[in-house]
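As structure tokens, the structure follows; a few thoughts come after it.
Yeah, one chain of the complex is gone here, protein chain that is, but the others are all in their spots.
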Amino acid sequence: MNKSNHTNPASVLEVDHLTIAYETRKGDVEAVRNVSFQVREGETVGLVGESGCGKSTIAFGIVNFLGPNGRVVDGSVCFQGKELIGRSEAELKRLRGDRIAMVYQDPMQALNPSVRLGEQLAEVLTCHQQISEDEAWDRSIQMLKRVNMPDPENVMIRYPHQISGGQQQRVVIAMAMLNNPALLIMDEPTTALDVTVEAAVLDLIEELKKDFRAANIFITHNLGVVARVSDHLCVMYAGQMVEKGPVEQVFRRPCHPYTMGLLASIPRLGDTKADCVLHPIRGRVPPPAERPRDECIFAPRCNYVTERCREAWPKFEKITQEHVARCIYAQEIDSRPRTVRRRPGGAKDEGLVQKETRGDSLLSFKELKIYYPQESNSVVSLFGLGEKKIVKAVDDVSVRLSKGRTLGIVGESGCGKSTLAKGLIGLEPITDGSVEFLGIDITQSVSERDTALIREMQMVFQNPDSTLNPTYSIGMQIARPIRKFKTVPKNQVKNEVIRLLKAVRLDDFYYDRLPRQLSGGEKQRVGIARALASRPDLIICDEPVSALDVSVQAAVINLLLEIQEIYGSSMIFIAHDLSVVRFFSDDIAVMYLGQIVEIGPAEVIYAPPYHPYTEALLSAVPIPDPEAEQRQIRLSGNVPSALNPPSGCRFHTRCPRRNELLPDGGKICETEVPPWRSTETGHRILCHIPLEDLSRLDSVVHLSG
Amino acid sequence: MAKFIVRRVFLLLLTMVLVSMAVFLITEASPGNVARNVLGAFVTPEQEASFLAQMGLDKPVYIRYLYWLIGSDWHASRKVGLPLKRITTEKDFEEWWAVREDGALIRWKLQGEDLIAIVRFADGTATEYTNNERWQKDKAGVSSFWGVATQNHVVRLEKGSDKKIWTFVVGTGWMETTGGPVEYIPLKKGFIRGDPGLSLRTGRPVAKSLFIRLRNSMVLAGIAFVIVMPLALFFGVIAGLKEGGIRDRILSIGGMMFSVIPEFVTGIFLILIFGVWLGLVPGATVFGEKAPWERPDMLVLPVLTLTLIELGYVLRITRASMVEVMRSPYIRTAFLKGLPYWRIVLKHAVRNALMAPITVIMLHVNWLMGGIVIVEVVFGYPGLGKYLLESALYKDINALEAGAMILVIVAVGTQLIADIIYTFLNPRIRYM
Partner (left out) sequence: MTVGEEATDLSRVEIRTGRLRRMWEGTSIIFASRTATIGLIIVLFWLTVAAFAPLLTPYTSLEQDWKAPNQGPSSAHFLGTDELGRDLWSRLIYGARIVLLVLPISEKLWIPGGTALWGVFAALIVGMTLGLVSGYYGGWIDEIVMRLLDAMMAVPVILLYLIIMTALGASALNVVIAVTIVGTPGIARLVRSLTLDIRTREYIRASETRGESAWYIMFVEILPNARGPIIVDAMLRVGYAIFAMGTLGFLGLGLPPPSPDWGSMVAKGQEFILAGSPWAALWPSVAIASLVVGLNLLADGLREESMRYQ
């Protein structure tokens, strides 16, 4: 990653004072303002920022593909010494796909569903080079081999929907690399992928960079990913570049308050609520039409703001040769009081964590199974004949949750964690097993449950845009559960709603607002207030922060922690982000294909002994620290279908450990269901490999500092 | 895929059963009947009752439905005690005969008190003899007999009943006779065996006239279809290429106008413009039985009317689909791959854009049929639609049922074809 090895490689792209505006009904709106950066051969520049900061606009601006209402207002884009702005469409067309290639966020959308992959690949060659169809075909196969695609000849004649998401992204990358482009622009290329798949794709991108020595632009919102792949980092905020520099320097010594805020607002892998505080950035990103022009754009949200910040638009301040920040205090900000992440004196005295597992069980389920039939495509199924296919979404899961504690459930998409939550809350019929909540059996569906029981278990949902009914005002939506469960007398409902709004840090004028007038974070708060309205004992949070911007995530996490502290509610926290789950939970369960493979107190899950799957997950997590060391363990193959889960240990098809640690190459894993192996700390692992062997494995992650 | 087709076929059968039952029930429930419609308002109640009995319309509705659906011969044959057979005579008439124990074809008639049997030979000649031994006495002492009568009925004759019947003969009027049958079962093989029966209005077999009418309508719809499809798909794609552009505006507003204005209004406009003011083509069509070939110039306006309506509709659907495709990320990918514009349009856009309209367009066949009926009425074209309308107005149940069934088959059949085409165009379904 250290680029000083190469003596100043040639600059491929120079973006200079680029300003891009979109035409709207209310006049031109600047989406990108005065952005400059350069990309050299064999180097990756990461553009990082939250949604709406203009990073994708820059990508499309470079190739001048801004749609009918967008245009470059000012600045220049210089590619290999030639100016791109103002070039004719025909000339740009020659460059696109040939010298400049792009990789997109959602590969399924980016590939044409009704054209064979081979044709989509080969046409990139035939239209830019004088080359025969056959040769193009062969070279496409070679490129697919290069991106580690299994069985490339076969993939060539397939359609996009027939291969998995990770493979689709490999195809898109292969397509981009076919003409050996000088510049490769990747727009959130791994955001739609699961952690383990993401890690493999990032590995590939790294490899390709070394081999092809293209200049890369990597756009993402994920600080962990950007720390891993970039050499240079550009931090974007509200259409402006606020800081840029070599990635290690920016992470080690962020000099713009926004960058500092971002880094302070995400938990790093291993941080816990006991010893760390997250610092959200207050306020919200101003919409493009309301951005001040002659003052620091970040001023309204900045902790260090002074009158001087509002006097003029700040220039870039130099910190080192290559490291600059658009803040007038950039030089000295280091000496100002910094956000402290560590809680003073560690954890033990905090009321947040109950180290001793209290005996009172709130919720316990044993051998829980949730199956549902899959619609079959055969003719016989019409008559109700034939074999019924069963999806085993949750299979044989047992957990016990004590009062006041938080259980985190992690796993990749399709592992059954959301189905489990639905089953508990009574929205998905439970096939088998027992569930006890407050000592009452709750295997029946929600419509058959007692109202008194329903109010004790509420849910917080993932997507802020769909968590609230767009038709009704915030006040009405929070009032509904209050009225339904009669938590307070009728004439006090409004007061109660306002009290709840205050509890989630919203002012009372939100009472009359409609959901669309709120930002994502605010909507999520309302969702939490609504769940709190019935004063539940248990709150199930289904990915409550994963759809939020980084700076807002912290605020919501803090809010949930606070609520837990005040109300003493127990929580089930479902997420795919291991750092967040680790931060939030007391106990953690790791799920794979409908089963829990490892469960125990949070601190022991993240240290050896690991279940091989947990180990792989931890090794794949992107860590927002370029100096962190992670062992590279990659899973092969795809997640098997829950329709037909593998025999024996469900993980055996992808397990990287069974060959080396079990006699016979782990034949036993294919046939026999593994036993639970437990330690005295309450840590249990579902694996054939003995605990002693697992304990000997090295820790996956070594953080710096 | 196979499952899909089986489902569709089920739907077709279900629809046909439901529609045929609905037609029967509704015709039954509604005021007025075919006798009044055919015979005029001045018919006496006795005449009406006699007419209805001869037509088999005095039976309960479920019996008539069963007769219509699966035929009446099996039921009648049990009453007669002999198998029945339908033959086509040298003069191309259809006649029903009973098959005597020795294999000869036999029918009966009543002459005074005597039962006369008619035996038909293979060469078409016939002999008669008295056949009184077939009378059967019931408990009350009444002699009666079930047999095939001369007018393709199975009838119950009663000795000495002296029942008066009225027969309506086109051209001469009412003939009153006595000694007629007391009960009739009109013989037919039933719809599912390919015999929709006789038209109550004209007395001719429905199948024959329906065939001619169907052919005429097919000619009309076929010509329109051949003109519409390429034009509409082409213009739809053109309009959808650049959303909001001037070409898009003109084509979609024009398409909308053509498609939402009722056919008869368009027809009137076209008649006024081309028939009256410009005088280019005849404003009305007067077709004889040799339609539609005798006057091709008369076909111009009907076809044009139909074409405009369908053109507008298909164009709009295609345009909407094309617009959506052009907005999709994979088209953006294609642009950013630097492909030539026309390659993007032809290879990446058009195929995806044409997939959706095919199902929608085929669903539209339902409306198209409505259009054909109206166009046929406006221009006096002797097609299926007009036949259907007349049958409905007369409550000519056999003709109405048969026409309705044909419409349903065509409608559901085209949907089936559309689904199959769609599956072949769309790899996501093909390679599940």
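Note that the chains are named A and B in the order they appear, and that numbering of residues resets to 1 at the start of each chain.
What we mean here is this: contacts are C-beta pairs under 8 Å (C-beta built on N, C-alpha and C of every residue); 3 or more make two chains touch, one makes a residue touch a chain.
Values in this document were obtained by computation on a predicted structure and should not be read as measured data.
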{"item": "Residue in contact with the excluded chain [from A:Leu66, A:Ile85 or A:Leu438]", "value": "A:Leu66"}
{"item": "Listed residues A:Arg40, A:Arg228, A:Lys392 or A:Arg530, member touching the removed chain", "value": "A:Arg530"}
{"item": "Of B:Ile192, B:Val226 or B:Leu272, the residue in touch with the unshown chain", "value": "B:Leu272"}
{"item": "Residue of A:Ile141, A:Leu263, A:Ile425 or A:Ile605 in touch with the missing chain, whole complex considered", "value": "A:Ile425"}
{"item": "Which residue of B:Phe225, B:Phe264 or B:Tyr422 touches the chain not shown here", "value": "B:Phe264"}
{"item": "Touch list for subunit A against the chain that is not drawn", "value": "22, 24, 26, 29, 31, 52, 54, 56-57, 60, 66-67, 69-70, 287-290, 425-427, 446-447, 449, 451, 454, 457-459, 461-463, 466-472, 477, 480-481, 484-485, 509, 512-513, 516-517, 519, 527, 530-531, 534"}
{"item": "Absent chain, residues of subunit B that touch it", "value": "11-12, 14-15, 18-19, 22-23, 26-27, 29-31, 253, 256-257, 260-265, 268-269, 271-272, 275-276, 283-284, 363, 365-367, 369-370, 373-374, 377-378, 385, 388-389, 392-393, 395, 404, 407-408, 410-412, 415"}
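The working rule: only the chains that are shown with their structure count from here on.
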{"item": "Subunit A-subunit B separation of Cα centroids, rounded to whole Å", "value": "61"}
{"item": "Residues of subunit B defined as touching subunit A within the complex", "value": "1-3, 6-7, 10, 328-330, 332-340, 343, 347-348, 351-352, 355, 425-428, 431-432"}
{"item": "Partner subunit B, residues of subunit A touching it in the complex", "value": "63, 65, 92-98, 101-102, 104, 106, 109-115, 123-124, 127-128, 158-159, 161-162, 172, 175, 377-379, 381-382"}
